[in-house]
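So, subunit A:
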Amino acid sequence: MIEHFTKGLFKENPIFIIVLGLCPTLAVSTQVVNALGMGAGVIFVLLGSNFFVSLLRNFIPEKIRIPSYIVIIASFVTMVDLFMQAYAPTLSKNLGVFVQLIVVNCIILGRAEAFAKNHTVSESVLDALGMGIGFTLGLLLISLIREVLGAGTITLFPFGNFDGVIRIPVIYNAPIRVIGLATGALLVIGYLKGFFDWMAIRKKKREIEKRVSAVKV
Partner candidate 1 sequence: MKGIVVTGAKLFLICAIAASVLGFVNAVTEPVIRQRKIRELKEALESLIPEGEVGKLVKVENNDVVKGYYPVKKDGKLFAYILDLRGNGYGGELKILAGFKGNGEIVNVKLMDNEETPGLGKKAEKPEYMKKFIGTGGTKPVPVRKDMLSRKDADAVTGASITFMGIANALAEGSEFAKKLGGKS
Partner candidate 2 sequence: MKELKTFPKGGVHPRDHKELTNSIPIRNAPVPSVAVIAMGQHLGSPAKCLVEKGDTVTEGMLIGESSGFISANVHSSIPGKVSKIDRVFLPNGLNSEAIFVELEGEFERSGKEVTRTEWREKTPQELLEMVKEKGIVGMGGATFPTHVKYTVKKGMRVEYFVVNGVECEPYLTADHRLMLEKTDEILEGIEIIRKILNPEKIMIGIEINKPDAIEIMERRIGERGLDFHVIPLKMKYPQGDEKQLLKALTGREVPSGGLPLDIGAVVSNVGTVFSIYEAVVHGKPLIERIVTVTGGAINHPANLKVRIGTRIGDLIDECGGFKETPLKIIAGGPMMGFAQVNLDSPVTKGVSGIIALPREEVKIPRKTPCIQCGKCIRVCPMGLSPTRLYKWIDHQHYEEAVKEGLMDCKECGCCGYVCPAGIPLVQGMRVGKYYARKKKV
């Protein structure tokens, strides 16, 4: 049961392993705070949609499967959008059209289609949580790299005297600005994905070696 939750974190991390939901990932990963906001939005929508899709899985006919899922997802997205506009206006402005685009984030429809459609409600919720958190972690990693290198800052929430921006000493004065732009986003995810693939290859090799040595003994 618990593996429905944990698999989303690393083994099937939606961003790095199954490469889904990239559009918002890249576009909003300029600042850490955006990544967190986006992540929260996605977790909420994912939870909602997985819950309802799994709940209604026997009610929805096959033919209108996709439209129904989309309606469910779109409703949650609209809620997120409205709440964000009302209570987190800066974030809403930063994320722009990408909040609405959560609707078409492949990971949400993908989970509905691949998981929630034929799993129980509790399993689906766990899956949504795992995937959502995995997504947020991935987004966080990308945005951290991009913001630190591309702007020399880490932007969090302001509170008290702290304006919410951590400035990295040397880089802040002459950041590698391209990393903060489109190019940087694509390169960063390319290299991260390459790194994860490399890890996977290495793991496989290790397994084989292990088996070999086991046979030898």
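If you want to know what made the cut, all candidates are chains of the complex that A comes from, given by their letters.
In this section, a residue touches a chain if its C-beta (ideal position, glycine included) is under 8 Å from a C-beta of that chain, and two chains touch if they have at least 3 such contacts; residues count from 1.
None of these values were measured; they are calculated from a predicted model.
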Looking at 1 or 2, the one that touches subunit A within this complex is 1
Contacts from subunit A onto candidate 1 in the complex sit at residues 30, 56, 59-61, 63-64, 67-68, 71-72, 74-75, 78-79, 82-83, 85-87, 89, 150-151, 175, 177, 180-181
